[in-house]
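Apart from one protein chain that is not included, each protein chain of the complex appears where it belongs.
Chain IDs A, B and C follow the sequence of writing; residue 1 opens each chain.
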Amino acid sequence: MSRRVYMDHAATTYVNKDVLEAMLPFYTELFGNPSSVHQFGREVKKHIDKAREQVAKAIGALPEEIYFTAGGSEADNWAIKGIAYANRNKGNHIITTQIEHPGLLESCRFLEKEGFEITYLPVDQFGMISVGDVENAITEKTVLISVMYANNEIGTVQPIQEVAKLAKDKKIVFHTDAVQAVGSIDINVKEQGIDLLSLSAHKFYGPKGVGALYVRKGVKLTNLIHGGHQERSRRAGTENVAGIIGLGKAIELAASRLEENSKRIKGLSDKLITGVMEKVPYTRLNGHPDNRLPGNTSFCFEFIEGESLLLNLDIKGIAGSSGSACSSGSLDPSHVLLAIGLPHEIAHGSLRLSLGDINTEEDVDYVLEVLPPIVDRLRQMSPLFEKVKGGK
Amino acid sequence: MSRRVYMDHAATTYVNKDVLEAMLPFYTELFGNPSSVHQFGREVKKHIDKAREQVAKAIGALPEEIYFTAGGSEADNWAIKGIAYANRNKGNHIITTQIEHPGLLESCRFLEKEGFEITYLPVDQFGMISVGDVENAITEKTVLISVMYANNEIGTVQPIQEVAKLAKDKKIVFHTDAVQAVGSIDINVKEQGIDLLSLSAHKFYGPKGVGALYVRKGVKLTNLIHGGHQERSRRAGTENVAGIIGLGKAIELAASRLEENSKRIKGLSDKLITGVMEKVPYTRLNGHPDNRLPGNTSFCFEFIEGESLLLNLDIKGIAGSSGSACSSGSLDPSHVLLAIGLPHEIAHGSLRLSLGDINTEEDVDYVLEVLPPIVDRLRQMSPLFEKVKGGK
Amino acid sequence: MYSEKVMDHFSNPRNVGEIENADGVGEVGNAHCGDIMKIYLKVEDDKIVDVKFKTFGCGAAIATSSIATEMIKGKTIEEAEKLTNKAVVESLDGLPAAKMHCSVLAEEAVKAAIEDYRNKNNK
Partner (left out) sequence: MYSEKVMDHFSNPRNVGEIENADGVGEVGNAHCGDIMKIYLKVEDDKIVDVKFKTFGCGAAIATSSIATEMIKGKTIEEAEKLTNKAVVESLDGLPAAKMHCSVLAEEAVKAAIEDYRNKNNK
């Protein structure tokens, strides 16, 4: 394979070398347990505190509002279940959307079994929720509204500030899963009125297995992981020290380069989208044409199936992802693609190419060169395409 | 400070250099998401599978019985809550001990609020439970027995195999928190009849923030972290890849050197215990004289308080820990020391020195030289000692 | 994930295409579920002298179609009819558990094509 083009940054990123460098001392010299009284522990504690400040600063929060977790899924689970349990005497109704990440949706399904009621709001063809729908869904028993900041599959960015304002007016806690947004979109939890926010380091060139939940001061939240006094007794477990240091460094770096980086990456994405739409017939762009993550491109190629497309791209060194059923081992294609109204057979033919720091113009050119003939070849093999050709 | 002696291996360890070396590629070249279809992901998946085998082999389990977690606390939370929720139709009673780790005890307290009933078994002066007590505590509604393998504070090792057998006879699920034992004691879950077992990498020279829960095939367990398809849909979240690789390597190394290492470390601990008991009057050894972790030494020095002892040792470069209330920020001294029957004022004066790979005879000699005068000096300052001296 | 054999058949699928005026055609699966296999047979003296396929589906779907056509080419109808999904999986050096249904589909597609041949020829 001559060239390798990684366009799956929404799945995960490599660790930035400055980030890795910041982490390394914490495996060897600075290995103490931050809870320890002695020198070995106290030194480490200071660095954890610094990382907490870095995260806080990047999203406009206070350091004491940041709680480190093992990633975005834990943060989502904690937010949803934690608010649900903490407010059980107030109400048992939660509002969210049909296009949330499984970490959030499956937490909701669990709560349904525990007697909670969940409203899953629909989205339009671009993946946008309607603020009016949110308002209409509110009942006296609503204790939480959770709307993802930006969708991981189709990139659509939601009107978070409006929903947050609505929630505030109705005195309902507002959570957003910002795992895909942090590092790509400028977020300020105070200005935007966000009560809880999930983030995950490995989406912005930090390590996998570490994330954070921002919890506005004063918001009551039941613990998800009970135990020791770590994280001010709200999240037990010896800290993933190196991971936390990496998260801090990564978010600081991402914030400092956000505008410039996002602009550059958006330029590449636009070029890719334009090129693909021009070169490949029977293709749809998924997600919102404008309100989308700078690095996200998502397509459906009619008459073919996503996994076979992915594998063919992979043979050519291009790494992408698909919401196709086959790539996930389930039978139904992505719930997100179905929610935006795509029929099953079209949803099966999806491809997400998510761009990031390492991508260049040449990468985009390469994809535009390699992708169209692969799609064509798969279509030639497809009994569905046969019928279309026949009809033309 | 001339010399630094780390004797807090029970709190955490540094990462072994071979372990770190095994981890490093997974931050940079091998950075793919193991769930991805493409090359970047598939390569990583293979290594995760290998780590799973390494963990399985070290404890005598099958690879498909190993689920990676963010550490010991998550594993404990998951085991306790997961079994409780999965068996709610069978019963609501859980048996555990008074000396468990907070990760386990606080999970139980949470379940109490959710309508479960917990029996916290007492221990004798050496920290040992009685198998008869376990048997007597069993009711028709008992769905889980959880007894820690070895105690983190006083090192006492429990009669796990007997309890496991009892549980099996009564068809009750048996869990053990083996976070302190794995890497120091030879464990075989099949031979010992263990259904679930928690472990954590940073106790045996692996990284912090990663651990595993062994779940015997066929045991029903509700998820703690819901979401994606990772860990065969039982524990969601993008894998802490480097951490998991580190865990695999660390447990393999620990297992390969277990006998030799434990023997050496036990020799050092014995020397330390003998020396301290000889040189410092009014001192008690906590825990069982024989059935204890090879690296654990735990003392109570009457008339003084643990934190001030720790700080003085720290000034001399010695890192230890204390179950004293002051070192944890709470008011009561360690629940473990109280459970073995120590009065509060004596429990406040505890010191745990936990030995590990880096410790040498010279380290022990140094502690034996430095510790006695510090204890003496603190006693000279103590109004409690005054009274004793007066009485002599 | 996939064996080398699967990847070989996926990247160089044998017998792709259609047969005009085929003696038997079988189509199984549906677009809703993401897998359709269509197999065309050319039969002479009860012997499969040519076979082609078209498939809409994942890597395993394409590879199983490809190998299944290879396995029945040159065989008599009776031999071909004995093709099992197990044999398909074995010839591919295994398939991931989540993809086993593709091998079943391949078996069914062959059977459907043979049935069509039998119907057309009253055999």
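In this section, contacts are C-beta pairs under 8 Å (C-beta built on N, C-alpha and C of every residue); 3 or more make two chains touch, one makes a residue touch a chain.
Keep in mind it's a predicted model, so treat the numbers as computed, not measured.
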Query raised in the report: Wait, the hidden chain, what does it touch out of the ones we have here?
Result: A, B
Report summary line: Among A:3, A:17, A:42 or A:141, contact with the omitted chain is made only by A:42
Report summary line: Cross-chain touch to the chain not pictured, restricted to B:20, B:201 or B:304, is B:304
**Report entry** Where the missing chain touches chain B, by residue
**Finding:** 303-308, 311-312, 315, 324-327, 329, 331, 333, 344-345, 348, 380-384, 386
Report task. May I ask you to list the residues on chain A that touch the chain which is not drawn? Result -> 37, 42, 45
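The rule is simple: only the chains that are shown with their structure count from here on.
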Requested in this report: Give the label of the chain whose average Cα location is farthest from that of chain B.
Outcome: C
Query raised in the report: Using mean CA coordinates as chain centres, what's the chain A-chain B distance in Å?
Result: 34
Requested in this report: Mind checking the centre-to-centre distance between chain B and chain C? Centres are C-alpha means, answer in whole Å.
Outcome: 56
Query - chain C residues counted as touching two or more neighbouring chains - result: none
Query raised in the report: On chain B, where are the residues touching two or more other chains?
Result: 37
